[in-house]
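Shown here: the complex without one of its protein chains, the others still in place.
Letters A and B mark the chains as written, and numbering starts fresh at 1 in each.
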Amino acid sequence: MPDKRDVTLAVNGKTYAVSIEPRRSLADVLRDDCGLTGTHLGCEHGVCGACTVLVNDKPVRSCLMFGVQAEGKVVRTVEGLADGDTLHPLQQAFWENHGLQCGFCTPGFLMLAAGALQENPDMSDDDIKDVLSSNLCRCTGYQNIVKAVRLAAREMRARTRA
Amino acid sequence: MNWIGRRLPRLEDPALLKGGGSYVADRASKAAAVCFVRSPVARGTIVDIEIPSDGIIFTGRDLVDVKPIRPILHRPDYVAIGQPVLPVDRVSFCGQAIAVVVADDPALAEDVAEQVFVDIDVADAIIDFEAALALDATPVHPDAASNVLVEGRMRTQGLDKAFADAAEIVTLDVRSHRQSAAPMENRGGLAEYDAASGRVTLTASVQMPHMLRTGIADTLGMPESDLRVIAPDVGGGFGQKMSLFPEYVVLVWLARKLKRSVAWIEDRRENLLASAHGRDQAFSLRGAFAGDGRLLGLDADLRSNIGAFSCYPVTCGVEPLMAFAELPGPYDFAEYGVRSRGVTTNTCMMAPYRGVSRPTLTFSMERMMDVAAKRLGIDAAEIRRRNLIKTFPHRSPTGLVYDEGSYLQAMEVALDAADLPAFRERQAAMRERGQYLGVGLSVFSERTGYGTPAYAARGMEIVPGYEIVDCSMDPSGDVVLRIGSSPHGQGLKTSLAQLVSDELGIEPQRIRIISGDTDATPYGWGTFASRSMVIAGGASKLAAGKVAVKLKTIAATLMETSPDNIELKDGWARVSHSNQAMEIGALARAAYHQSHRFKGLLPGLHESAVYDPGGTFSNACHVAMVEVDIETGGVRIERFLVAEDAGVLINPMIVDGQITGGVAQGIANALFEEIVYDDTGNLLTASFADYLPPTAAEIPEIEIMHMETVSPESVTKAKGVGEGGAIGAPAAIVNAICDALSPFGIELFELPATPQRIREALRRAGVATYA
Partner (left out) sequence: MKAAAFDYLRPASLGEALALLATHKDDCKILAGGQSLVPAMNFRLARPAILIDINDLDELDHLRADAGQLKIGALTRHAAFHRPVVEGPLGTLLAKVVRHIAHYPIRQRGTFAGSLSHADPASEWCLVATTLRAEMVAKSARGERVIAASDFFHGTFTTALEPDEILAEIRLPIMTPDWRVGFYEFSRRAGDFALGMAVAAAKVEDGTIREARLGVGGVGDRAIRLGALEDQLVGTPASSDVIDSIDRIAREARGMIEPSGDIHASPEYRRDLIAASVKRALTEALA
């Protein structure tokens, strides 16, 4: 059995102490060691984006980071997006605009959009489409995802002003 | 309030949005990990498999008692081929599982799998299916006389005359390259062994849980009652997750052998290499046209590469026989000759993929119409007007009966919305500036929601088609619907809840739908072939209708009126033309707790219904507007319009979602995705860096219009809509590309029309990029 390392992760405001092999991806650590299975694995080579999570507020592929690298970082996954029972504006917009079908890619898209909007709440429609081209969806044909993110961005800007 | 026709946000979504979905991998972390050792070569004899001394490893020799997967068609032209779950003597395609490793976690399982050394005496593989058809080709399967495993033929009597009478004969050779459905969630299974009962529960990412149970039980020779199959949340399927794959048989075998829980979560490389492919077809068409553009007759030679094995249960006949039967599509002509062959090669198995043969056959027919129109000097829309089916029911040359549709109207609606005159003006102006715009049409029929007669006609030993639904209202008035269908992302639970709501007069939120668990649902066929809304929907409506009749009888008894006077709506049973009403919950309680008061009624509210329809044809017209960059071969889709007739829309939002998603896969088919093997059968597209599903940047906004032809062939009045988007888009896009390139006389007949292929055609036409 290869050596394991004791690592402490901060995920969605909670602390997880895990003992993991260095080769274990952050995605596998989140899913199998932290029990946060909302982060999905679709390709494990960084193309599909189903595993996208926020690390220090930046959306990253959790299949391309090792769990040991997340020590000392702040990780946010789809499970940390809603405020209790209140859906995040992105989740609400995905729901209302049919931005998901099978739901497998959805957590990755939500975290991608959440991170990008955090960096730039005023993204243009073109910017939004460019950012969303980062992840693959096989069900929706994307247009409702694009629409949902546009509407959520508007809603989030309105709330910030209010 | 009526629920049918409303854009109700899906009941499925809140959990999926919060990371609360439960896919098979989410349940697998406690189980031992399974990894398959796969063949690195396409064809050869297994000389030896050296396995490391430490590790749990099994090979085909350990599974000799397991029967091969051997689907049957009862046709004289069908050759049944067995697929060993793990082969003992020979390998038949690159990626075929040849040994299985069990370890504590997936990384360790891969470590062990790397230590398994397989000595294979490599033979020349047959990859190209045209080569496989050569008379002197070595059979891929030694027990088959040739590489043709299924062949459909027919020829109407007047075909020769049609060609003799023709003013114009259009000949074309169409090639559709191989694709993968590539659902975002790969395959995967978790087999859990229950020591107390000896039963195994297989949780798997599948579309047909009951069929999987039967198939595995037959293969392993175990009672079906010892196996429970669960399809949890499934991350897309598109047909790829229909078939019985060897991996699932091995998982159940392992759980029983080791008496422990084991899980295999497929990775993307395996999915592209060894799951299932589709669309690898070559069609040669000859169309006999009258001078006025009418199609008099069609003669077709259709070849489908079915890969190394026949998929269970639909068999390798699924592509060739659908092409055989449905090639005539939306066009009204009588004379038809066809030879359609399924050809085996040393490549990954072909299985259904959204649309099955119809993207290729629609592409073929629609290219033919455009070529004929140009030759005859008729407008592309006009030649279709002259040939589309206009009277119903229509009987095709192959005997298919089309119910009422709107082939012509759908095209006119789409053309109006596209504003072709304005487009042609802009096209001409931009051509002056060296920019090439084009518009393309695609009109097609989509046979959907067909029951047992359609499958029986294919000679299938296993004849799918019907659906059974159990509908129970509990004493509080809430409903549980147990369905044999097995949705995997389509939002079927929401749509069914809307249907049942209108039958029973209660809100959709009070209807719970149970699917994908063979212990908890009636035997059913799952979700595929654009069938669930029609068939599971029909059975749901019928079952709920029976409960409604009972509720009305109870209400009539309690309110001393006739059942005909009762209306179920908004949670209440109301007596017409009076103020009298009772809550449906109170009626339900009475049905269970006061059953002695209702003479002639059985206690409770539990009904079952079966629906097995003949089938119904949806139809649509797609219009694509593209710009082709003649220097790079790049294609930008400017607009994409769909006029769709799927009958009555239960939830228009969900229907639109099916269309946009289908069109995106059609665009992928038209421009991007291609599975490529080298000459030795080695896969060159084993990652998403080389196999290219399009992103949000490549997919335009899809403009959708609806026709709603009410069909008597569907009790819900809904027609299927799952595949149409994927079926129509490739033809519309390539027709548009050819229209854009018409100044150069370029006609393309190959899918996908990659930038490289477009440039090649331009180069042949003498259009250089600064050469």
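Remarks
Methods note: contacts are C-beta pairs under 8 Å (C-beta built on N, C-alpha and C of every residue); 3 or more make two chains touch, one makes a residue touch a chain.
What you see is a predicted model; the values in this text were computed from it and never measured.
Within the whole complex, the absent chain has one touching residue among A:E21, A:E79 or A:E96, and that is A:E21. The hidden chain makes contact, of the residues B:D233, B:D267, B:E446 or B:E607, with B:D267.
Note on the undisplayed chain: of the listed residues B:G21, B:G60, B:P87 or B:P106, the one touching it is B:P106.
With the whole complex as reference, residues 106-107, 110-111, 114, 267-269, 631-634, 672, 676, 684-685, 687, 689-690, 692, 694-698, 754-756, 759-760, 763, 769-771 of chain B touch the missing chain.
Counting the whole complex, the residues of chain A in touch with the unshown chain are 2-3, 5, 21-25, 28, 44-46, 49, 52, 58-61, 63-66, 68-69, 112, 115-116, 130-131, 133-135.
Assume only the chains that are shown with their structure count from here on.
Of all the residues in chain B, the ones that touch chain A in their complex are 9-10, 12-14, 16-23, 25-26, 29, 105, 107, 182-186, 233-236, 238, 267-268, 488-491, 653-654, 656-657, 660-665, 687-689, 693, 695-699, 701-702, 725.
Chain A contributes residues 21, 23-24, 31-32, 35-45, 47-48, 50, 77-79, 81-82, 87, 91, 94-96, 98, 100-107, 110, 129-130, 132-146 to its touches with chain B in the complex.
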